[in-house]
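One protein chain omitted, others in place.
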Amino acid sequence: MDALILTIIATSIPLLLAAIGELISEKSGVLNLGVEGMMLSGAVGALGAVLWLGNPYFGILAGGLSGIFMASIFSIFTINFMTNQVATGLGLTIFATGLTGLAGAPLVGKTIPSLPKIEIFLLSDIPMIGNILFKQDLIAYLSIAIIIFATYFLKYTKPGIVLRAVGDDHHSAHSIGYSVKKIRWFATCFGGMCAGIGGAYIPLVLTPHWSEGMTAGRGWIALALVVFASWIPWRIIVGALIFGGITIAQLVGQARGWPIPSQILSMMPYLATIIALTMISGRMSKNKSIVPASLGKPFVDSQ
Amino acid sequence: MFTFVPRDKVSKNWVIVGPLVSIFFTIFFGLLIFTFLGYDPLETLYQVFMSPFSRIDRISDIFVKACPLIIIGCGLMLCFRANIWNIGAEGQFIMGALLAGSFALLFPDVETKFLLLIMLVIGFIGGALWAFIPAILKTKLNVNEILVSLMLVYVAMLFIDFIVRGPLRDPMSFGFPLTKPYPEGALINKIPFPGIGFLGQLHYGILIILLLIPLSWIFINKTLGGFKITVLGSAPKASKFAGFKENSITTTVLLLSGGLAGVAGVVEVSANMGQLQPEVSFGYGFTAIIVAFLGRLNPVGIFFAGITIATVKLGADNAQMAMGIPKVVTGLFEGILLFFLLTGETLQKYQIKWNKVK
Partner (left out) sequence: MIKFCMRIFSLFALSASVFMLLVSSSFASGHGGTTKVGFVYLTTPGDHGWTYAHELGKQMVEKRFGKDVKISVVENVPEGPDATRVIRELAKQGNEIIFTTSFGYMEPTLKVAKEFPNIKFEHITGYKRSKNLATGNIRFYEGRYIQGVVAGLMTKTNKIGYIGAYPIAEVIMGINAFAQGLRSVNKDATISVIWANTWYDPVKEADAAKVHIAEGADILAQHTDSPAMLQIAEKKGALGFGQSTDMSAFAPKAQLFASVNNWGPYYIKKIEQLRNKKWSTGDGPDHWAGNVWGGLDADMLTISKFQNMPGDVAKKAQKAVNDVKTGKVNIFAGPLVDNTGKEIIPAGKTLDDGALWGMNYYLKGVNGKIPG
């Protein structure tokens, strides 16, 4: 049982990281559909850095930086050149798939040491829980730290409130004197960093090698997760575990011979997302939509 | 630094200069990348942009490749004009193809002449039904349509996978996930040219584009319905003031775009595959979003955007065959092209104003 729960956690972490990053960026009004591309670049960056520098911890750094690099390309075009976010995000994934394929070519066939597990003093000795929660790798701890930070940041800090204001009504935020563009740049790059680290988790922990397109659609799931979580950070943990849990449950079910078609099981998270979205929207529509009101809309600062 | 100031009217000059500037920048970066990677840059550019035009059958293949993109793009145009963000055309495409295909496979005896026509109608309904889900959720419960339509893409992908591997699998296929071949009447034939024969894959489905582009142009520019859509998108307050029913417009555009995506699915499968398989779409629904934007949400523009995207895709294959340039390099180039084309669109709408650096 332990082993299965650990597997669920491991498979959820890339989703969780990419989703929390996208959440922050969407809160500021930027819909970045290039998550898949940013994750890929994080994966290739991390693997390259570890091969070059030898230490897996550089992989985390490089993954984050690669994600930021992709996010800043997205920012230049959508925020400064005001291109359409949906189209540019799709373009970013095409671009990143090409670039990572190219950059990854020399890395093909190489393998790296995995990120070590860190046992937290005393806590790791608690039966069951200790093994599951306190013998994880740095990225796992980091991802929880980021969720806590995001919750606190959005709710209680001034920059966080400004960021939300920018996402809800960029014109008002601008007229009060905040720089909409700077804030969106920051939020998008933060999103890129998280997606990059999420992508980096794949070669650093899950399967230490590089192959083209190895994220295999996880960036798109992250987008679904943000919605599932209804833009509330801690719910991403729940959502990611449900997605991860269903993925693993479907595999376990097969190994044990449960008679449910795997495609039907795989559909569940997406249907659940739609239902969750419907429920929150139904509840919220009377007051105010929970979706950032300026989501996906370019901001023209001279208006 | 500089800022962008909106133009009062879309600049006529920039309509032409914009894309040229974009292409100039793309070519510039392309030259840099290809040279850096050690490929003959001019030859590569020739392969990517020009070689698809070098033979008449290659030109026909551009149209074949662009066909689904343009059909879906025309539907999406209506949505995007109304500020409704349907990004689930991929799923609607699949459902259209699946529903129509199932009909053809289950009732192969239907009078041949009408089978294809019935399939097109069913395909339209299938796509429209799939788009109806975000439509009803949006209008009744105010659920964000971007996300619902996107989620439904995955459901559709898994659904067709399930059907093709299970209920509709051809028992003679050694377990491979393929349905039986469509009956003769469900296929869209290639167009024979007297004296030449067939030109690549050029098929009668192309006629739909020829019909669709003028029709949708008239719809948008000359009918009240088209006017309502545009007003809702560009000036929602005015739309409300004029008493246009927002909900019914929203539903209509979603149904139309979903339906057209479904039709594209029927055409693609009937003309090019002749049976259902787990993968029928290869990202057409997503690429069409880019096509709709590049075409600046008007039918003629979408036509040219579809042709451009198709050209580059074909050119990338040609570059591989002729020079051994891997797909990743041309993929990278394609991404750059998209970025600059989208920027070019901004330049049509906004003026650049240079500020003094403080």
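Letters A and B mark the chains in the order given here, with residues in each chain numbered from 1 onward.
The definition used in the following text is that a contact is a pair of C-beta atoms (placed from the backbone, for glycine too) under 8 Å apart; a residue touches a chain by one contact, two chains touch by 3 or more.
Note that the structure is predicted; figures quoted are calculated from it, not measured.
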{"item": "Neighbouring shown chains of the undisplayed chain, as defined at the top", "value": "A, B"}
{"item": "Residue of B:Ser216, B:Thr230 or B:Asn318 touching the missing chain in the full complex", "value": "B:Asn318"}
{"item": "Positions on subunit B where the hidden chain makes contact", "value": "16, 20, 46, 50-51, 53-55, 57-58, 61, 64-65, 161, 165-166, 169, 174-177, 198, 200-201, 268, 272-275, 277, 279-280, 282, 314, 317-318, 320-322, 324, 326-328"}
{"item": "Absent chain, residues of subunit A that touch it", "value": "3-4, 7, 10-11, 14, 101, 108-109, 111, 114, 202, 206-209, 211-212, 214-216, 218, 247-248, 251-252, 254-257, 259, 261-263, 266"}
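Here is the rule we use: only the chains that are shown with their structure count from here on.
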{"item": "Subunit A and subunit B, separation of their C-alpha mean positions in angstrom", "value": "28"}
{"item": "Residue numbers on subunit B that touch subunit A, as the complex places them", "value": "3-6, 37, 85, 87, 133, 137, 141-144, 146-148, 150-152, 154-155, 158-159, 161-162, 165-166, 286-287, 289-290, 293-294, 326-336, 338-339, 342-343, 345-346, 350, 353"}
{"item": "Residue ranges of subunit A touching subunit B (in the complex, touch as defined)", "value": "31, 33, 73, 77, 81-84, 86-88, 90-92, 94-99, 101-102, 105, 212, 220, 223-224, 227, 261, 263-264, 266-267, 270-271, 273-274, 277-278, 281-282, 285, 289, 291, 295-296, 300-303"}
